[in-house]
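Complex shown without one protein chain; remaining protein chains in place.
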Amino acid sequence: MESARAGKHIFCEKPIDLDIPTIQNALKIVEECNVKLMVGFNRRFDSNFRKIKQMVLEGKIGEPHILKITSRDPAPPPAEYVAVSGGMFLDMTIHDFDMARFIVGSEVEEIFVAASVMVDPKIGEAGDVDTALITLRFENGAMGVIDNSRKAVYGYDQRVEIFGSKGMIKVDNNAPDNHSYYGNDGVHASLPLNFFMDRYIEAYANEIKEFCSAILNDDPISVGGMDGLRAVMIGLAAKKSVQENRPIKISEILEVHN
Amino acid sequence: MESARAGKHIFCEKPIDLDIPTIQNALKIVEECNVKLMVGFNRRFDSNFRKIKQMVLEGKIGEPHILKITSRDPAPPPAEYVAVSGGMFLDMTIHDFDMARFIVGSEVEEIFVAASVMVDPKIGEAGDVDTALITLRFENGAMGVIDNSRKAVYGYDQRVEIFGSKGMIKVDNNAPDNHSYYGNDGVHASLPLNFFMDRYIEAYANEIKEFCSAILNDDPISVGGMDGLRAVMIGLAAKKSVQENRPIKISEILEVHN
Amino acid sequence: MESARAGKHIFCEKPIDLDIPTIQNALKIVEECNVKLMVGFNRRFDSNFRKIKQMVLEGKIGEPHILKITSRDPAPPPAEYVAVSGGMFLDMTIHDFDMARFIVGSEVEEIFVAASVMVDPKIGEAGDVDTALITLRFENGAMGVIDNSRKAVYGYDQRVEIFGSKGMIKVDNNAPDNHSYYGNDGVHASLPLNFFMDRYIEAYANEIKEFCSAILNDDPISVGGMDGLRAVMIGLAAKKSVQENRPIKISEILEVHN
Partner (left out) sequence: MESARAGKHIFCEKPIDLDIPTIQNALKIVEECNVKLMVGFNRRFDSNFRKIKQMVLEGKIGEPHILKITSRDPAPPPAEYVAVSGGMFLDMTIHDFDMARFIVGSEVEEIFVAASVMVDPKIGEAGDVDTALITLRFENGAMGVIDNSRKAVYGYDQRVEIFGSKGMIKVDNNAPDNHSYYGNDGVHASLPLNFFMDRYIEAYANEIKEFCSAILNDDPISVGGMDGLRAVMIGLAAKKSVQENRPIKISEILEVHN
């Protein structure tokens, strides 16, 4: 808000905030001050996800029916982090919520989450979960599933698949090299790139490039404040779904605050 | 029941019946008559699924956390079939329910289903759905997701993935050949084998071999009446979850009948 | 020859013989006696190789430029076998020579072989080689390379690739299942099917089916005596190329015998 009032364009990491009225207020000020705001959903700038998005826009899969996102981290954060981050849905899955909206091209209407603590009991003690299966319903009728884990021993697992009336597209993990080794005990290949700094290095560069270019040329920003707000709303609905073990409409989250 | 009373061993296609008391009664008679009963969950005899099962038993993934089953048919059945088959969950997903129990090695405790009619409106008119995302909770704490469609334009899509504390295993579709063609417009490969008679031909042979061998040698059957019953119970719970848009405990299905 | 004279149709394993005049004489008798002769080049009936052949015929690669065949056995035969088999080129590579003619659809004109003994010194003592890189020139201008080893510790390696003016096609090995296991030390998959009885089981069945069907319906045989003869001629030229370390024209082999 201070940046906006100072007339500075803003690049903001996710989440904008954990409190919806605060976000709404910030977005209002950004709008009034007429500065640009870009939210750091870097994965939209990854080659694989851009390709899938572009093919969906081209109609290659026809009408989208089922979206599948696999998103697993190589190692859990310390429980102290979880206590202040807003929890897994707001510090980690928030990227997947944004990816879901980005790929399907429609808003999430309802969410159901089955979650538990399977990786680290301390995360449970801090009031959070570390493993989740998330069902999404979109306004255009499509459905989606996100599966999350705080700990995949084989590294950072980041895959997307979308299925529709005319076909299916999937993108896989990236690895540091594509060798196959055939030994007497099997065929072996490299693990996926281990974490976000390696996997998304090109995406980060593309993201900052877009931000700078948009400011220099006064172009529109592709990932704005409303994208930041929507992802937080879905994250808060996810938490509510776990607590109440029932599907939650995203509109319920807004009602709370109005 | 007539077979059992006649002292004949029985190979029974799924579902045993759509009514739980009828199944329970049939199983009781089978037991009393001391005949063998094998239920036709042929996919347990597929090389890929057997491999994944064996590796789970060997502890390769550690404790199972997330199971993912993709199961999509190449083309929907006529709406008339759906009206008498018990619906998608009982004529098609029933195989996936069995596969879920088989791979995870634990019983399903609760189910939540998001489903809709996206393929053929006539299926909706017949009171059924053709597209579904199914969340399972197992007694051992694991979770699972099954995604179903009655129509994948690229053929029969049958994949399984299981993720756990020590690793992940996935198996992919089988194709009629493994060629890659590099032309000036992309890399191209063969589609998956189109439907169950091609994809599971080896599984059917293995299945019948086990049935015959069990009878000839008086060996135990690996897929028995309780497996048939359990899959129907999950299927009925799936229908209830769609109707009520809430997670259903499998035990609720039994209570109805007791 | 006795079969032919007895009016019996003949299925003959390769090589027909190691001596060219003997083969020529046998083929003459077969022709005179008007019986069918099929030579056991079973690999022509494998799904992968049939696919590649069909796509070449359809013009998918345009004009063929470079053929590559990888053909490695899982374990060497005893040196005693090598001493009587005619050597690697006539007991093993002969299949690859036939595959080369089959895929390219043109006759081999010249051959150059670099070979050595790297697997088992006893094979060298028996006067043979166990590792070879073979360059082929075809009458239609295409070129080909076959690489052979008597011992691939990871199993039976049977791959083909063809490159032409409009594209490239390759086929890979077959495995018993297609699982991928992601553990903390890498991604692992099953080795190729270990040897010919597993890899070519379907090819053997297709081959015998064609033979029987051709006899029952008096249809032409797709792999005949001339195919058997040609492969032996190339094999003998391969041996000569190793001995003299120079490219050998296949016609040189015939001149010797005329």
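Details
By letter and in written order, the chains are A, B and C; residue numbering begins at 1 in each of them.
Here is the rule we use: a residue touches a chain if its C-beta (ideal position, glycine included) is under 8 Å from a C-beta of that chain, and two chains touch if they have at least 3 such contacts.
Keep in mind that this is a model prediction, so the values were computed, not measured.
Screening C:Met1, C:Ile29, C:Ala79 or C:Ala114 for touch with the missing chain picks out C:Ala114. Touch with the chain that is not drawn comes from one residue among C:Asp147, C:Asp177 or C:Glu252, which is C:Asp147. Only one of the listed residues, C:Asp157, C:Glu207 or C:Asp227, touches the absent chain: C:Asp157.
Residues of subunit C that touch the chain left out of the display are 63, 65-66, 68, 70, 72, 112, 114, 116, 118-119, 131, 133, 135, 137, 141, 143-145, 147, 149, 151-154, 157, 163, 165-168, 245-247.
Looking at subunit A, the residues touching the absent chain are 47-48, 50-52, 55, 60, 166-172, 174, 176-184, 190. Subunit B meets the missing chain through residues 152-155, 157, 182-184, 186-192.
One rule holds in what follows: only the chains that are shown with their structure count from here on.
Viewed as a network of touching protein chains, the structure reduces to a complete graph with every chain in contact with every other. Chain centre most remote from that of subunit C: A (centre = mean of CA atoms).
Because subunit A and subunit C share one sequence, their contact can be compared position by position; here over half of the interface residue numbers appear on both sides.
Chain-level centrality, scored on Cα centres against the all-protein Cα centre, points to B.
Work out the mean CA point of subunit A and of subunit B, and you get 31 Å between them.
Between the CA-based centres of subunit B and subunit C the separation comes to 43 Å, rounded to the whole angstrom.
Subunit A and subunit C, compared by their mean Cα positions, are separated by 53 Å. For subunit C, residues touching at least two other chains, in rising order: 182-184, 190.
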